[in-house]
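All protein chains but one are shown at their positions in the complex.
Entry: subunit A
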Amino acid sequence: MKARTLFDKLWDGHVVEQLPDGTAILYIDRHLIHEVTSPQAFEGLRMAGRKIHNPEAMMAVIDHNVPTTDRSQPIAEDESRQQIETLEHNVKEFGVPFIPLKSDKQGIIHVVGPEEGITLPGMTIVCGDSHTSTHGAFGALAFGIGTSEVEHVMATQTLLQKPAKNLKIEIEGTLKPGMTAKDVVLAVIGKIGTAGGTGHVIEFAGSVIRNLDMAGRMTVCNMAIEGGARSGLIAPDEVTFEYIKGRPNAPQGADFDAAVEYWKSLASDEGAEYDKVIHINVDDLEPMVTWGTSPEDVLPITGNIPDPALLKDESQRLRKQRMLDYMDLKIGTPIAGTKIDAVFIGSCTNSRIEDLRAAAHVLKGKKIANHVWALVVPGSGVIKKQAEAEGLDKIFIDAGFEWREAGCSMCLAMNPDRLKPGQRCASTSNRNFEGRQGPGSRTHLVSPAMAAAAAIKGELTDVREMI
């Protein structure tokens, strides 16, 4: 048999029917839903008189459109409350497993799925959210879909898909102290560009990836979409199995052992062919920070704001110049020392316990700068509890951070957590688009440790000087 990649195996294992034009009907194992991209899909089912094919393949949470402050009161904003009530009503009517807002387990869908053992290797996983790529860290084919596709999966447990191309990114070398998965993936996006992975699934491989814990692997795959790839993938190994073992919805006992045997067979075969291979060495990697309004516009913290005049392409030049105007940055000045107004630690990229520990490690015994507004938003209620058991909440609060309830929060300016026009934020989230954190907001993407360092100094700064 021909040597196959991890993606090839996942694909082959889920083709229900191959249509003549090359489109496959692809079986979907897990369908995660949330309040924002599902209401129109439920409405479509209702109008067509269709049922959900398999509700027990689903999980619903509320994460995007909720305040992260006190949850004891009803949600004040009418539209937000209605959207949440719509989901509560829909999951009841269609029998979808659901984590209610008041549950201790509530949180960001891409954090909760793995945490509950719902995300498993070898699966196909979809969600009406582009950061579904996160689950690829487990060796699952996971990708974001639109609402029409959400409805399609609900009705048929399948999607119409054409196979993606295989792109392997081999990451080798030794990470210096203070470097994290976030720095690695920002460097990757800086190299391949925001459309570099379009049409591809990216398999992240190499010793650097092997040595990451699951939180780090999830951060890397989470941002595959910022490099244009709908899915990131990492072959499952002992680190993966150890993480899954004992999770509530994972197979248990002898079932678990049988599952592991199967999961071990998923890694790409020796000699499997990729459409493209990119090698990256991280020996000289420094903490990364974005300067522009696309995740590809990234610099080491020791770097200077680039000069668009050096670009050959005119439209590129104009675009980058407009970014600099929007971001209010000066060509040639060091990015370190850029004054910030806010810090956000959270999002499906960086809100896991490991991320909070890394930030708390920098913050311990220190105070944030007076002019900085700083939020830390755990990815789930489970993480929040764990952090509190470890005393991390106290470190954050003593330093001057606000300690919030789980949710997507200031990643996307849909709920009350957002910046004011012109405000600048060091953020552990995934997108620095214009207006992403509020109209007129300015976002610099960084790792949790870098965000903590920026909070203390009140400006973008090299975390290595603090640890």
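Convention: a contact is a pair of C-beta atoms (placed from the backbone, for glycine too) under 8 Å apart; a residue touches a chain by one contact, two chains touch by 3 or more; residues count from 1.
Here is the rule we use: contacts and distances are computed from a predicted model.
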Undisplayed chain, where the name is taken from the UniProt record, one of "Anti-sigma factor antagonist", "3-isopropylmalate dehydratase small subunit", "Multiple sugar transport system permease protein" or "Amino acid/amide ABC transporter ATP-binding protein 1 (HAAT family)": "3-isopropylmalate dehydratase small subunit"
Sole residue of A:50, A:245 or A:279 that reaches the chain not shown, by the stated touch rule: A:50
Of A:7, A:98, A:274 or A:373, the residue in touch with the unshown chain: A:98
Touching the absent chain when the full complex is considered, from A:173, A:251 or A:458: A:251
Residue ranges of subunit A at the interface with the undisplayed chain: 16-17, 19, 21, 23, 25, 27, 30, 36-37, 39-40, 43, 48, 50, 53-54, 56-59, 64-65, 77, 79-80, 82-83, 86, 97-99, 103, 105, 116-118, 120, 128-130, 132, 143-149, 151-152, 155-158, 160, 162, 194-195, 198-199, 225, 228, 230, 248-251, 254-256, 258-259, 262, 294, 315-316, 319, 412-414, 421, 431, 433-436, 439-440
